[in-house]
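Here is the structure we will look at, set down as structure tokens.
Up next, chain A:
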Amino acid sequence: MTHLAELPSWAALLTALLLLLGAALALIGSFGLLRFGSFYERIHAPTLGSTLGIGFVLIASMLFFSVLQSRPVLHEVLITALMVVTTPITLMLLARAALYRDRSEGNDDVPPSA
Partner candidate 1 sequence: MITELLVWSIFLAQILLVLAMGCAVFRILRGPRAQDRVLGLDTLYVNATMLLLIFGIRTTSTLYFEAALIIALLGFVSTAAIAKFLMRGEVIE
Partner candidate 2 sequence: MSGWTNHLMIAPIIIPLVVGAAMMLIDERRRTLKAALGVASTLVLLVLAIVLLRMADGMPLDGGAVTVRVYRLGDWPSLFGIVLVLDRLAALMLLLTAILGCAALVFSLARWQHAGAHFHSLFQFQLMGLNGAFLTGDLFNLFVFFEIMLAASYGLALHGSGLARVRAGLHYLVINLAASLLFLIGVSMIYGVAGTLNMAELANRIAVIASEDRALVEAGAAILGIAFLIKAGMWPLGFWLPNTYATVSAASAAIISILSKVGIYAVLRLWLLMFGESGGASAGFGGVWLLAGGLLTIAFGSVAVLATQSMARLAGASVLVSSGTLLAAVGAGQSAVIGGALFYLTSSVLAIAGFFLLIELVERGREVGADVLAVTREAFGEDEELDEDDEVGVPIPATMAVLGASFIACALLLAGLPPLSGFLAKFAMLGPLLSPGGTGVSTTAWALLAALILSGLATVIAMTRTGIDVFWASPVDTVPRVRVVELAPVILLLTLCVALSVQAGPVMRYMEATARSMQAPHGYIGGVSPTPWPSATVEGGDR
């Protein structure tokens, strides 16, 4: 923990805030998994974590290391980009799979195919 003390106050404060925000969003998103009653609602919840939640944490990380190492630390950008690209793949695949299963089981609350 020794290095943490070397961080200027503003950066420390900002980092702390961003981290808490990010984590809170992730928690809310995950909490949504419990809160919502149907799968199609639940599937929206984790997006909180995988977009802004992780975004805040990544910004915090970039800020923290950039200030600490006095150089731009940017590689977190990659994670952001990858999250944006890969999370939709899973969700899309999953949502359609669920739709198929609902249709084949004859559940009423899903729309018929086009």
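What we mean here is this: a residue touches a chain if its C-beta (ideal position, glycine included) is under 8 Å from a C-beta of that chain, and two chains touch if they have at least 3 such contacts; residues count from 1.
How these were chosen: all candidates are chains of the complex that A comes from, given by their letters.
None of the values given here were measured: they were computed from a predicted structure.
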Selected partner (touches chain A in the complex), from 1 or 2: 1
For the chain A and candidate 1 complex, residues of the former touching the latter: 1, 3-5, 7, 9, 12-13, 15-17, 19-20, 22-24, 26-27, 29-31, 33-34, 39, 42-43, 45-46, 49-50, 53-54, 57-58, 60-61, 64-65, 68, 73, 75-76, 78-79, 82-83, 86-87, 89-91, 93-94, 96-98, 100-101
